[in-house]
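One protein chain is absent from this view; the other protein chains keep their places.
Chain IDs A and B follow the sequence of writing; residue 1 opens each chain.
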Amino acid sequence: MSVTALESKRLEAVLKGDEEVEVVGTGTDAVAYALMLADIDVTSAYPIRPYGGVMQTVARLIADGYMKAEYIVAAHEHDQFEIVKHASAVGARTFVGSSGVGWLLAIEAIVAISTDRYPVVALIGNRALDDPGAYGVEHNDALMVRDVGWLLVWVDTAQEALDTTLIAYRVAEDPRVMLPVGISMDGAFLTHSEHVFKIPPKSKVQKFLPPYDLGNRKLHPSNVISVAPQVNEDWVTEIRKQMDEAMKNARKVIEEVYRDFAKIFGRDYGNPFVEPYMVEDADVVMVGMGTVSKPIKEAVRRLRAKGEKVGFLRIRWFRPFPTDDIIRYLSDVKVVAVVDRDYSFGSPFDGGAVFTEIRSALYEAEHRPLMMNFIGGLGGREITYNDAINMFNMALDAARKGKVEQRVIWYGVRE
Amino acid sequence: MVSKRSPPDELLKFIPARDSPYTLVVVYGERSIGDFWTFPDDGTVERVLGAIAKVMPNILTLDDVKKYLESLDKPSERVNRALEAYQSLVKLREVKPGEGLPYKYEPPHLPGWKDMMIGGAIPGLKPNQRNPYFTGGTAKHYRPVINFDKCIKCSLCWEYCPDSVFDVTPDGYFNPALAYCKGCGICAEVCPVPDTIIMVDEMEFEDGYGKFIDEYRAWKENREAYRKWFESLLPKAQVISVRKR
Partner (left out) sequence: MTISIKLARTVKDLLQMAQTEYFDAGHRTCQGCESAMVLRWVAKAAGPNTIVIGATGCMYVANTTYYTTAWALPWIHTQLSGTGSAVVGTAAALKALMEKGKLPNEKINVIGICGDLGCADAGLSEVSNALTHTKYNFLILMYDNESSANTDIQETTMTPYGALTTFSPSGKQVRIMKYRWKKNMAAMMAVGHPEVRYVATAIASDPIDLYNKVKKALEIGGPTFIHTLDPCPKGWGGYDPQVQP
């Protein structure tokens, strides 16, 4: 259980040296190393798969002295999120996480974290909601908070998970933002699969990530304030407006932070909000979030080799929503096919949440593409390379015909 | 609605003037906070219905009121209350536009979202600083009046006040900040000296609405006048320390 000799050597190197170190680990390991580098002060754990691995790694790192933080095992997820909310209120950098129904049990505290404007960073190991209990990935858990002031980001690789965790603290704690960030990671596909990734040295992280400063909102006897007293209709609109403004500011701040990240760590993510993959001159672009990118990218490469003009756009930041980028990359293509690893029953056209939001964003575009929606990969069902090829073929067919015959397709559902 | 027994002309001294004419009606009855949880079902609703039937039978006749009240539980009791108001309605006064207290409503200036602290945070108080924005003293029915001549400075009123109303004066007396006093009467209940803290009906006083007198200062300035004033109030007191009325 404890840190191995090899891992120990590598951790010593990143904590004391100036060079990054390459390791093999899971997506949740990568986040745990980022927390070590970010020097978090308080974290709270409660077991649920698939996010739980991160807390096990953090516990190991604390037990062996590689990081120093108060590690509190909570009574349940609501307890967990209340603990970090209040730790954040007195000026501690905090981390928390959950999955599926656990995340939903905490939802009261989760909303209070964003309305009280505490820059908590949370890992959501995406998992299908009960009932019946299911381990597999589905994005509906994280999407439950899409309207309440959480910044939401979906990562694709362990490296991106590590980097995004560092970026999340910097964005969340920016005085112009001061909102929590939820980092979504596909359950099993990323949380439990091993990747090669690089751990940056702590010296560089310290350059990138300034200390957490709540300013005049720090709860301390030297700063007597009352936080979140009972409020009536004279004030709620203004309080919500402040959050609206912070969320809008986040777009600018995210761009700045990614630029800074590239400068300090030498890893450039290009467009911070979306990852365009061969979308230039594409007739058909598939859109998705998270690890679904792997089979789709492979399908794009093979289809391109055959001369089909296809591409892929991976949405990284879902909140704030990258409206401008969606319009830039998607308005001129013939068919946009959105792969939703979620559902939104009774939504316009009965599509998924991502589909609905992209459709809404494109309404303002000069050219509007045809749109298709694949609801698939629910409950952890794999979307394979062949599935991606099938989906592309359906979308290419629609592009050739100039019309979409079936707008929302429950991909692979057994009749 | 105003809870006050004065005749209409007296009431008009502190009722703000309006742009349109209206009828001022005085209904005699027990003090009540209709339908507030503390005194549920205290007859306020019935009395108001009876009064409306008297003043505006074109809206609601007495028969309508009776019919409605008889459909509820305890019908006779309810109808009696309505009748009480209907019959005891003593004063009707047509009020012309502009009559009354010259009054201009100025809505309080509230800060905009750019000036508010984020996250619902607000500045706290300093120690011993009462909340300047919310006093609550107008909630009281009774007011503590203190006979400083008899006070033994035991400090019990200060200890037991849930609203931290008593200021400790330099010479060790306890002076109530009446603007913050809600009139619960605990101070009079715990005071161990007979006739020292009395609870007097607010209707006996001309001050109020944030302009409460400073009892300790009044006593300091003229002890004889204060003693006379206190003695004039003593027979009217509802609760008297130690000696129950």
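Assume contacts are C-beta pairs under 8 Å (C-beta built on N, C-alpha and C of every residue); 3 or more make two chains touch, one makes a residue touch a chain.
Model, not experiment: these values are computed from the prediction.
Interchain touches from the omitted chain, evaluated on the whole complex, reach A, B.
Contact with the undisplayed chain is limited, among A:3, A:59, A:228 or A:365, to A:228.
From the options A:87, A:199, A:254 or A:409, the residue with contact to the chain not on display is A:87.
Considering the full assembly, B:189 is the residue among B:64, B:99 or B:189 that touches the omitted chain. Residues 37-38, 110, 120, 122, 124-136, 139-140, 154-156, 158-165, 168, 177, 180, 182-186, 189 are the ones on chain B that touch the missing chain. On the side of chain A, touch with the chain left out of the figure occurs at residues 39, 41-42, 44, 68-70, 72, 74-76, 78-92, 94, 108-109, 112, 211, 219-221, 223-232, 234-235.
Note that in this section only the chains that are shown with their structure count from here on.
Taking the mean of the C-alpha atoms as each chain's centre, chain A and chain B sit 57 Å apart. Put simply, chain A touches chain B in their complex at residues 115-118, 178, 216-217, 224-229, 231, 234-235, 238-239, 241-242, 245-246.
If you check the complex, the residues on chain B that touch chain A are 110-113, 116-126.
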